[in-house]
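Part of the complex only, each chain left as placed.
Letters A, B and C mark the chains in the order given here, with residues in each chain numbered from 1 onward.
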Amino acid sequence: MDARPLDALNRAKDKKVIIELKNGHQFIGVLRAFDIHINIVLDETEERVEGDVKRKLGTVFIRGDTIILISPA
Amino acid sequence: MDARPLDALNRAKDKKVIIELKNGHQFIGVLRAFDIHINIVLDETEERVEGDVKRKLGTVFIRGDTIILISPA
Amino acid sequence: MDARPLDALNRAKDKKVIIELKNGHQFIGVLRAFDIHINIVLDETEERVEGDVKRKLGTVFIRGDTIILISPA
C-alpha cells in the first residue's frame, strides 16, 4: 500500500506503463522519469490508437496536464 | 461528520470506490492513495462504460484534474 | 449578510444543498465538508438529470473545479 500517489509511480520506474491522454491517445513505454506535475519521460515508446501501433517514438516527454491515467502495461 | 473533504477520502482508504472522470469514464477499485491535488491510486481497477466492464487494469494512477467525483462503490 | 463567500457554505453545513456541475449534472445531498478549492463532501446524495433521480450515491466527494453553483435545496 502506498502512502502517496507518486509512490506508485516510483514503483513503476523502469517498467513498462500505459499512459492515456485527454485526447484519447495511448502511449506505451518504459517509465524513466516523472515530477510533481506528472510530466513523464518514456523510453521505447509506442503510440497506439484503438489497440494498433500507430508509430514508434523512442524517447518521449509528455506534459503532465494532458494525462488522464498511468498504469502498468 | 468530516471537518474537511479529504477526511472523507481518508475514511475510504483500502475500500472500494467509484471514480467518475470529466470524459464520462468510470473506474472502480480499491483506494490506495490520494494527495491534495486529488491524484488517486486504485488497485484491482475495472474501467466501466455504461455499467459494463470495459477492461481490467490492476493498479492505476489517475491525475486529479480529470476527476469529477469519488464515492464508495 | 456574509463577509466572505465561504461563510455562506459554512451556514449550509449539515443542510440539504443542490450542486450543479459544469457538465450539467445535479447532485442533492447533505453538505458535510468543503475546503477553499470548493471540494465538497455530500451525504445521502442523489444525482438528478432533468429533475428525475438518476441514482443514489450515499457519500460523495466532488472536486471543486467541476462545480458551477451550490444552493440550499
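Assume a residue touches a chain if its C-beta (ideal position, glycine included) is under 8 Å from a C-beta of that chain, and two chains touch if they have at least 3 such contacts.
These numbers were taken from a predicted model, which means no experiment stands behind them.
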If 3 of the identical subunits are displayed, how many subunits does the entire complex have according to this structure file? 7
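Note that only the chains that are shown with their structure count from here on.
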Think of each chain as a node with edges to the chains it touches; is that a line, ring, star, complete or other? line
How many angstrom lie between the CA centroids of chain B and chain C, rounded to a whole number? 19
Counting only residues that touch at least two other chains, what does the list for chain C look like? none
Chain C residues touching chain B - in the complex, by the definition given at the top: 14, 21, 23, 27, 32-35, 39-41, 45, 57-63, 65-66
In the complex of these two chains, what residues of chain B are touching chain C? 1-9, 22, 38, 64-65, 67-72
